[in-house]
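To start, the structure itself, in structure tokens.
Here the complex is missing one protein chain, while the rest keep their positions.
Then we have subunit A:
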Amino acid sequence: MSAATGQQQAAGPAPADEEAPKTPLQRLLGAQAFQILAVLLVLVVLFSAAEPDAFPSVNNFRNIVVNVSILAIIGVGMTFVIITGGIDLSVGSVLVFSGVVAAKTMEALGGQGVGVSLIGALVACVSGVLWGLLNGVLVAKAKVPPLIVTLGSLGMALGGAQIITGGIDVRGAPTVLTDTIGFGRLFGQIPYLSLISLVVVVLGAVLLHRTRFGRYTYAVGSNDEAARRVGVRVDRHLILIYTLAGFCAGLAGILNLAFFASTTIAGQSNTALNVIAGVVIGGTSLFGGIGTIAGTVVGLFIPAVLQNGFVIMGVQPFWQQVVVGAFLIVAVYVDQVRRAAAARGARARRSVASRFSRPARARRKEAQ
């Protein structure tokens, strides 16, 4: 407290070289994640008004949450990747590949028990980590653009999954897995799937917003050269980020297997794009340096709520894709406008400042 007052006194006579600091409330209201949350709430209110019997029910909301759960896990890793200014198109294929190797492993081990399921989960996560590691090394060390690296590994992981299975989905998983993780609920109310997702989201948010690892993630996306000069090991950090994204996709793979009791080989071609859309709608900038986990979660709920609402209202569900597409473009447009305004603002403020501070300086000279 005393330090703060001292600082203000010291800075008191300084020229008017800047505007007043923003309050935390102004910051909150200005955040894209917050604005998109408002949009989400409006959507929920509209659908509730239109279908007061069917839409706003515990069961329906639980459905929406379950639909978002697996995407949110992938979204955590994707948010980290996009904040570094990268992209990961491979997550859908890595999910499939991890599900396939886990299913094959559990099939080979046999049995329906907890032990087999745990081994399956471990195999899926390790598979995800390895794909992510490959992506990360190629991006950070070989300097191949992330778009190309992950487009390549998208094909490799999907092709690999099809080679292993002959292109036919592995059906079935240990009953323990499907009955508890897939459909089980804590106290009969909260789906375990969503609980796991919540844990990942919270851990991801803490990692991104509270730790040095998260700080470096923003720094690398903001100005990798600056980060390098102050001693941040940028290459190592990028490898870890892509590995994290791979891990999330692998974890999503075992959960997907538990939920659908199938490896859904053909069903994940849009997963990466859907997750990227959610991340971007949630205010994470494709240019790097900006983004929040909370925004990603809200951004993923928007397509899910639209889909659900349209189905309930009897609107053709295809409209969801149209509306989500429009949302995506608007979100990126808002991000662009904002970044342009920030750049303009800095320049405008400078000229305003020099106009106002000249007399102040002259006055001080007179006083001396």
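Note that in this section contacts are C-beta pairs under 8 Å (C-beta built on N, C-alpha and C of every residue); 3 or more make two chains touch, one makes a residue touch a chain; residues count from 1.
Going forward, contacts and distances are computed from a predicted model.
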Query raised in the report: For the chain that is missing from this picture, which UniProt protein name fits: "Na(+)-translocating NADH-quinone reductase subunit B", "Monosaccharide ABC transporter ATP-binding protein, CUT2 family", "AraC family transcriptional regulator" or "Carbon monoxide dehydrogenase"?
Result: "Monosaccharide ABC transporter ATP-binding protein, CUT2 family"
Query raised in the report: Which residue, A:Val58, A:Ala108, A:Ala142 or A:Val230, contacts the hidden chain when the whole complex is considered?
Result: A:Val230
Query - Absent-chain contact - pick from A:Lys141, A:Arg171, A:Arg212 or A:Arg236 - result: A:Arg212
Report summary line: Touching the unshown chain, subunit A contributes residues 3-4, 6-8, 10-11, 14-15, 17-22, 27, 207, 210-213, 215, 218-219, 221-223, 225-227, 229-232, 288-290, 342-343, 345-347, 349-351, 353-354, 357-358, 361
